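A single protein chain has been omitted from the complex, and every remaining protein chain is retained in its original position.
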Amino acid sequence: MTGLAVLAALALVIFFGLGLLRIHLGPTDADRILSIQLSGTTTVAILLLLSVIVDMPALLYVALIFVLFAAVIAIAFVRNPKGGA
Amino acid sequence: MTEWVPVLVVFVPFLAGVVQFMAGRRVIAWWPVLASVATVAVSLWLTFAVAAGGGIEHFMGGWQPPLGIALRADGLATVMILLTAVVGGLVSVYALEAHGTGDPRASHFWALWLMLWGSLNALFLSADLFNIYVTLELVTLAAIPLVLLAGPEKTVTAALRYLQFALFGSLLYLAGVALTYGLAGSLDLALVGPALTDGGITGAVAATCMVVGLLVKAAVFPFHVWLPAAHGGAPAAVSAILSALVVKAAVYLLLRLWTGPLAGLADGLVAQLMGALGAAAILYGSIQAFRQERLKLVVAYSTVAQLGYMLLFFPMAVAQAWEGAVYHGLSHGVAKAALFLAAGNVLVYLGHDRVRDLKGLDRSLSVSLLAFGIAGVSIMGLPPSGGFIAKWLLLRASLETGQWWWAVVLISGGLLAAAYIFRVLRYAFLQAPDRPPATTGPIPPPIMALPATLLALLAIALGFTAAPLLALLGGLPEGTG
Amino acid sequence: MTLPDPFALAAAALLALGFYGFVVQRHPLRRLLAINVFGNGVFMTLILVARWMPGGPDPIPHAMVLTGIVIAVSATAMGLALVRRDLRQGDGKDGGDRD
Amino acid sequence: MILFDGVLALLIVVLAWRCVTAGDLYLGIVVFIVMGLMLALSWARLDAPDLALAEAAIGAGLLGVLLLSTWRALPGHRRQDRDHPPARKAVRWLAGVASVAFGLVMAALLHALQPDEDAAGALALGRLTEAGVEQPVTAVLLNFRSYDTLLEMGVLLMALIGALLARTPLAPYGAATDDGTDSPLIPVLATTFTPLLLLVGAFLVWAGAYGPGGAFQGGAVLGGAGVVLVLCNRLQGAPEAGILLRLLLVLGVKVFILAGLLMLPLEGAFMAYPPGLTYPIMIAIEFCLATSIAVSLLLLFTGTHGVRVPER
Partner (left out) sequence: MSISAWLAALLIVAGTGFFFAGTMGLLRFPDVFSRLHALTKADNTGLGLVAAGVALLHQSWRHAALITVIWLLALAASSIACHLVARDALARGEQREEKP
């Protein structure tokens, strides 16, 4: 069973790498933030799998912190305190 | 009781700084005075305790190394703490006026300076490689905001560059510490030596990372690029503290590591290379100091040069070189603080510090200029002064070890120092003013002129007090050379 | 000849890339990024040292990394404030100086 | 698993490379944030869940938010390299060769490194029962090497003073002239995420005694709650700090020092906790530390002396 989880984690980390291409290509800043968003979700999924693979429930808290901060990053992106770049 | 003193030396000023930050401007009239006096008092207590009973060791939390962190007040640490107390005490007197009730940022100045004072003492006492990293960062992160106190508009570029170099230097040092822990399984200075010596190439790389990191922090040529703008742009009291104490802290660590854990690795060629860096710093810094148009930059480049002398210890590594290098640290600290305070007074009075426009100041600023001249005597290394004793010891060491080329460097460095000091004095004293100088400020009150004078006189007095101080320092640590 | 730990290679690469970025880049914000990359290399080195200790992960390097992260983040945060100030200079307009 | 590790390590290296060489500064920042995610993953893989937590909260989370906000606050024409071009080609090549050599040396050394059997860490694990907490990292941070932790709080405080002296607040004092955060979802975010962040933060502080967590991770999450409020305009910068705020800022370092000094006459050493009282003292210190860390990080983010609730 762990074998399958490892395979899934491996697949996810490879998708993660593919998703990075969008960060590289852009073209807009919004695309890049979207990539961060997908990276974040993928990371959370990998962390969940890792928590089973290495039997470390503490990693669930790491995943929790990630989802909590994911939204914060998005607001930091759209927030424009000086009213226009 | 005496085994508590190292703790008090760190935490009396540190806590005072924290309280100052919290209490803000309400206590500005009396709290800094109280804190400075208390800090000087505990520092003197430590000095007398070590002089009377030898080194003091304190295990933090009661945990002995390698598990815990030790504070060790040996001779070297104690003389540095004494230097900090003397320079810090007199600079504090100056700052009572310069950063007193009239300065809107006085509270920040005192909070940072008192915490910096405690951090410096912590750095000198630390006997743990990682704790040294933390204290290095403390010292840096206190020093950079202090530079900003001159007004963020003017100094931010210098402060930013200082921060970048300092951060990179300390992370490089930390990389060395990481490798060292991997080799030795310990961080205590007294315990990691054998593992580093036997560590082969890993030990050598670990040592290199730590030494290069500290060289960056010490602004040793060619890593000096951040120093002149930061030291030249800061407020006078801050420049004095940075030049006299803060950069010296990194050089102090080089001496401490080289004669301690790295002693087994010290290789002739590397030592000569360190000496060469020192020589390059002396020549380059002095020439640059001669070419500067602003008084504070002259003094700042002079710091680049003067730090080079302390590096001449490494190739010689005999008892006299050890005493000479440390004594140079002391006398330069006192003299350089005097120079910066005097230059600060010029700046207050004239509103600028262009060397060519110092004409006619000898009437109005006689005390400060006198201090500048007297401190200059020690920087040049003329007798009778602390600078002379230090250079004399280094000169004898170079002849004793048959490395005459360092003697050439020492003598030419002295001549170059004479050139840049006399250049300033010539403009200030010898050129008859056609009209009184255009001033923008008041003549600095005695409370700002006297600390500079006292520091300058101390630099001379160090020419007569070598015996007790060198006895307190103690000889070259065993296993070096 | 054992296969090298991929993370050891990554740590070395982070150190090298951080160094490269620090030397080559001139934009202050980029320099701060490079310094942080280097710092992450140091932290990874420490974590590897901790992991290789026989008898379980060594808590002392872990504590060192935690301290290091907090110091690096505080220093970077201060650096970012300085960058904001530095890059607004010389624009001749409001420098955010409303303090 | 070695494949997973390999891909992860490779991704980190590629990201670091893009981060330092990206043609566009914004791209560099985004890549840095993503690298934080990968680092947290690899630290989880390297048996360091504490550090994965810290990286998630501080390294990737708060630092990422701060980097993005700083980039946003820069004048448009200063966001690129025009005024700060990278070094000349010759320097680049030289630096490239030097860093490749440096990297190869470090890789070889790390490959050959054989840590000491009786390292200080083994001692720490062996004497855990004397430390008052079960979690080894917390035992090191708050007991065996508490002095480092105390000084580190000083670093945080001084970095804050430095940021304040630069006078470049990220959170404007007046009404926010904001075009991005007037969305109807923002109040939802503020009201659901803030309490959750507070709850999780407090939990992590408390959990530090038993498992992964602790004052820094918890404090950072608590600080993150404040940052959310600032980003949603529920809090704004204030030019002055009240005494309460300043008290909270220095609470950690002050309680730590005073407790330490108190132990000098009682136990004969700075911060030597009396047996039996170790656990309660450490938990108390931990909460004070977390409070100060949270407030410091919040103010480091806003860049202001204080914060206040805006008038409606």
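So that you can tell them apart, the chains are marked A, B, C and D in the order they are listed, and the count of residues begins at 1 in each.
Rule of thumb we're sticking to: a contact is a pair of C-beta atoms (placed from the backbone, for glycine too) under 8 Å apart; a residue touches a chain by one contact, two chains touch by 3 or more.
Keep in mind that what you see is a predicted model, and the values were worked out from it rather than measured.
S.K.: Give me the visible chains that the unshown chain touches, in label order.
M.R.: Checking the complete complex, the chain left out touches A, D.
S.K.: Mind listing the subunit A residues that contact the chain we can't see here?
M.R.: Residues in contact with the chain left out: 1, 4-5, 8, 11-12, 15-16, 18-19, 21-22, 28, 30-31, 33-35, 37-38, 41-42, 44-45, 48-49, 51-52, 57, 60-61, 63-64, 67-68, 70-71, 73-75, 77-78.
S.K.: Take the complete complex as the reference. Which residues in subunit D touch the chain that isn't displayed?
M.R.: Residues touching the hidden chain, for subunit D, are 179-181, 183, 185, 188-189, 192-193, 196.
Heads up, the rule we're going with is that only the chains that are shown with their structure count from here on.
S.K.: Once you count every C-beta pair in contact for both, which comes out on top, A-D or C-D?
M.R.: C-D
S.K.: Roughly how far is subunit C from subunit D, centre to centre by C-alpha average, rounded to an integer in Å?
M.R.: Each chain reduced to its C-alpha mean, subunit C and subunit D end up 12 Å apart.
S.K.: Per the centroid of Cα atoms for each chain, what is the distance between subunit A and subunit B, given in Å?
M.R.: 47
S.K.: When the C-alpha atoms of subunit B and subunit C are each averaged to a single point, how far apart are the two points in Å?
M.R.: Taking the mean C-alpha position of each chain, the two centres sit 27 Å apart.
S.K.: Which residues belonging to subunit A are in contact with no fewer than two other chains?
M.R.: Within subunit A, no residue contacts more than one other chain.
S.K.: Indicate the residues of subunit D shared as contacts by at least two other chains.
M.R.: 8, 10, 45, 47, 62, 73, 106, 113, 115-117, 119-122, 124, 144-145, 148, 152, 155, 159, 162, 164, 166-167, 170
S.K.: Under the stated contact criterion, what part of subunit B meets subunit C in this complex?
M.R.: 130, 133-134, 137, 140-141, 144-145, 148, 152-153, 156-157, 159-160, 163-164, 167-168, 171-172, 174-175, 177-179, 181-182, 185, 187
S.K.: For subunit D, which residues count as touching subunit B in their complex?
M.R.: Spelled out, the residues of subunit D in touch with subunit B are 105-106, 109, 112-113, 115-124, 127, 143-148, 151-152, 154-155, 157-159, 161-162, 164-167, 243, 246-247, 249-250, 253-254, 257-258, 260-261, 264, 267-273.
S.K.: Sort out for me which residues of subunit C touch subunit B in the complex.
M.R.: Residues 15, 22, 28, 31-32, 35, 38-39, 41-42, 45-46, 49, 52-53, 60-61, 64, 67-68, 71-72, 74-75, 78-79, 82-83, 85-86, 89, 95 of subunit C touch subunit B in their complex.
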